Every structure is written in C-alpha cells, then in structure tokens.
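Yeah, one chain of the complex is gone here, protein chain that is, but the others are all in their spots.
And then chain A:
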Amino acid sequence: MASTRPNQLFRNKSAKIAAIPMIVTALFVFVGGTAWTIVYSFTSSGLLPRLKWVGLDQYERLWDTRKWLVSIENLAIYGLSMLVLVFVIGFILAALLDQKIRFENTIRTVILYPYALSFVVTGLVWQWILNPEFGVQNIVRGWGWETFTFDPLYNAEIAIFGILIAGLWQGSGLVMVLMLAGLRGIDQDVWKAARVDGIPAWKTYLFIVIPMMRPVFITTLVLVVTGIVKIYDLIVAQTGGGPGIATEVPAKYVYDMMFQANNLGQGFAASTMMLVTVALVVIPWAFLEFGGSKNRG
C-alpha cells in the first residue's frame, strides 16, 4: 500500500480534463489576443498588422489627437455621472420597492425591462424621444408651452447627457434588482432593533444597512464600471458620435481607427490605454476583495 501522498496534479482528473477547453480558450484568445494587441501597438501597422517598430509613436499621436481627448473627457463625464446616478437611482428604487408594496413583481419587471433591450434599440428609442421634431420637445410644445426647448442630442455642449439619460434608463433596473436582493438579505431583526433604538429610517439605511450590503455594492460597482468603459453601441445607435465629435468615446475611437481609418497600430494603442484603465479599477478591487480577507471584521 502506497503511503506517499498522491501527486496533486492527477487528483480530480475528470474535472481538470473538462476545464481544458476553457483554459485553452482563455489563454489563447484572451491572454494571447491581449498580448498580441499590446505588441502591435508599438508598430506602424496600417490596414494589415506588420512588425515595423515605431516605439511610442502611436501613443504620442493618440494623445495629440483631439478626437481621443474628447473621447476620454466624454467617458469621464459619462462614467462619473452614470456611476453616481445609477447607484442613487437604483438604490432608491430598491428601497421603495422593499416597503412590502403591492404589485412588487410587476413594478420590478417594468423597471428591469429596459435592461433586456440591446443598446442599439435603447439608442434608437432615445434618439426618437429626444428628437425635437417628434420627441418630448414637440409634445410639450403641443401642450401650449411654445418656447420649451429640450434637444440635448443636437447641442454639442450637453449631447453626452442625452446619452446619459438613455444609459440610466437602461442600467438602473439591473442596479435596482441587485440592491433589492441585497436589502432582502438583511436580517429583519436588525430593522426592528434600530426602530427600538429610535434610529430614523434614513440613518438606518446609511449607517447600518448600506455598510452591511458591501459585497452587493462591490459586485454592482464592477458590473457598472465595465459597462461604462466598453460603451460603444449606445453611442453608435443614438448619435454616431455627433454632433461633430461631441459624443465620441474611446471604444468607438478604437473601432473607427481599426476598421474605418485602416490604422491598426493607432487602434491597438487606444485599446491598450483602455485596458490600462480597466486594470486600474479591477486590480485594486481584486486586492481588496480577495487579498485582504484577514483585515475584514
């Protein structure tokens, strides 16, 4: 009888064999593709990739391009507003829905429904709603308020907020559902204890319930942030980046460079910058969530 410890590599063989296709896909497609993109971002690839090194030229050009700078600025405005508002709206909706109200399932479905629509449909719907000729502006003027003006998509200054409205409409439902699940996970006795202690409801939410919902908040944050960084189809469907370049975003810049301007190197450089952005968000989160478990109380 063998008394030595069996080789760890050969334990749970069937599970490991079953995981091989996914491991291979992940390694070649994701990791390999990412590495390939980073490598070629240092070349002068045009229509086709070729290994002609140009150092950091692509990056210098990228940061000299106004369209890219506008894209970054738009992403920052859209991203911050979206992040704050989607959490506030989502949480308030969830808190309202958590009051043992009637027709909760119906209301929840109605609010979550936009999330089931693709960004292209959302973009088109909101393009029409915000169109001054037959959208909200037209309806309000039809009621008699002749000077009413609401045409965010036609005003370069505020066009990005037109996108934000559509984004919020689409995304709030998901945040609400996640927050509602989090709220339902809170022990009802905690609420009772807070009432006996005489703590008002808003304080109970702020100082007791929300801190207890930390894991839900972090999961939601990751979902929302990745959604923000990769925003592309909403823009294409709603404004096409316009008016002018007022609603350009990084993902659209990448696509335009790679497939419209036949400038792969520039596209790769831009997408590498996006990767860096995502990494800046995800890596600290991963450390907090999985690394510092010793420090959590």
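Couple of notes before you dig in:
The criterion applied here is as follows: a residue touches a chain if its C-beta (ideal position, glycine included) is under 8 Å from a C-beta of that chain, and two chains touch if they have at least 3 such contacts; residues count from 1.
Going forward, contacts and distances are computed from a predicted model.
Among the names given as "sn-glycerol-3-phosphate import ATP-binding protein UgpC", "Homoserine O-acetyltransferase", "Monovalent cation/H(+) antiporter subunit G" or "NADH-quinone oxidoreductase subunit C", UniProt records the absent chain under the name "sn-glycerol-3-phosphate import ATP-binding protein UgpC".
When the omitted chain is restored, the residue from A:Gly32, A:Gly55, A:Gly142 or A:Pro211 that touches it is A:Pro211. Within the full complex, the residue among A:Lys16, A:Lys52 or A:Arg195 touching the omitted chain is A:Arg195.
Where chain A meets the missing chain, the touching residues are 187, 189-190, 192-200, 203, 207-208, 211-212, 297.
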